[in-house]
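Entry: subunit A
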Amino acid sequence: MTAIEKFREFWPRDQVFDFLIPDTPPDLDLTHGIILYLEGITVSFGGFKAVNDLNLYIGDGELRCIIGPNGAGKTTIMDIITGKTRPDSGSAWFGQQINLLKMNEPEIARAGIGRKFQKPTVFESHTVHDNLELAMVGNKQVWPTLTARLNTAQQDRIEAVLTTIGLKEKIRARAGSLSHGQKQWLEIGMLLMQRPKLLLVDEPVAGMTQQETERTAELLVSLAGTHSVVVVEHDMDFVRSIARKVTVLHQGSVLAEGRMDEVQNNPAVIEVYLGEAQCSA
Partner candidate 1 sequence: MTAFPKILQNDRAGTVLIAVLLLAGVLVPLLNLSTGEASPLHVSTYTMTLLGKYLCYALLAIAVDMAWGYLGILSLGHGAFFALGGYAMGMYLMRQIGTRGVYGHPILPDFMVFLNWKALPWFWHGFNWFGFALLMVILVPGALACIFGWLAFRSRVTGVYLSIMTQALTYALMLAFFRNEMGFGGNNGLTDFKDILGFSLQSDFTRAGLFVASALALAAGYLACRYITGSRLGRLCTAIRDQEDRARFIGYRVEDAKLWIFTFSAILAGIAGALYVPQVGIINPTEFAPLASIEIVIWVAVGGRATLYGAVIGALMINYAKSVLTAAFPDAWLFGLGALFVLVTIFLPDGVAGLLKQTRFFGKRVPS
Partner candidate 2 sequence: LLAGTGFAKETIKVGVLHSLSGTMAISETTLKDTMLMLIDEQNKKGGLLGKTLEPVVVDPASNWPLFAEKARELIEKEKVAAVFGCWTSVSRKSVLPVFEELNSLLFYPVQYEGEESSKNVFYTGAAPNQQAIPAVDYLMNNVGVKRWVLAGTDYVYPRTTNKILEAYLKSKGVAAADIMINYTPFGHSDWQSIVSEIKKFGTAGKKTAVVSTINGDANVPFYKELGNQGVTAESIPVVAFSVGEEELSGIDTKPLVGHLAAWNYFMSVDTEINDTFIDNWLAFIKNDKRVTNDPMEAHFIGFNMWVKAVEKAGTTDPTAVQEAIIGITVPNLSGGYSAMMPNHHITKPVLIGEIQDDGQFEIVWRTKGLVVGDAWSDYLQGSKDLISDWRAPLACGNYNVKTGKCSGQQ
């Protein structure tokens, strides 16, 4: 090993000198109509392969549902896309130009990927309003953040999102005091504020009532087209109501992919995931 290599090893590989990082990532290049390429991704945790040689392509403006048994690796995939987990091998590209594996979380977020977590995570000690403000798209470097002031357009945008997520009268409430479902909504709201190109939503309707579920479905469907959306959900009614193309994961790789009705009748999918009742429903 040369000295330089040794030196590199000492340095965490996911870190780059700050001044070397361009402030804005290269523009999103969507010439092939595909916004996300995951190729040959493998992740293992102490010998256990959570994701196994996975290939997944998400089209521009597509609404894709990912389903699969518990532990199939859905959340792990989102972790990889957003930079939280590094895969052992494989490649992940955002458009033609942006190599996700070379970026850290904030860079990926700035490049235009937003994420909602499986367990709702919001800034508990901030008000609903401040949560949305913080998430708002804009220059997120230190100095601009220091001097940033809300202009009317931005204020209106926050109002609009508040209406969408139905937390208008909770605008001054601490996010920590919201109920589980309300936090889910708030997190979706934060995602909207971020105006990402690609939204990753992990179990958005967990803990929501039927009607709220329907509203979420509407919202996601309306986002599709202008945004690309990847939804992970176990609620089949919900999936059916929004799904165009569905990917089924099993043991870390794709088991089936296709339209909802195709997938639904795929015996393998029924076997590992849906169960008899669902397909008859």
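Heads up, the rule we're going with is that contacts are C-beta pairs under 8 Å (C-beta built on N, C-alpha and C of every residue); 3 or more make two chains touch, one makes a residue touch a chain; residues count from 1.
How were these candidates chosen? In short, all candidates are chains of the complex that A comes from, given by their letters.
All values reported here derive from a predicted model rather than from experimental measurement.
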Options 1 or 2 - which one, within this complex, touches subunit A: 1
For the subunit A and candidate 1 complex, residues of the former touching the latter: 12, 15, 18, 82, 84, 104-107, 109-110, 114-115, 117, 121-127, 130, 133-135, 140-142, 145-148, 174, 190, 194
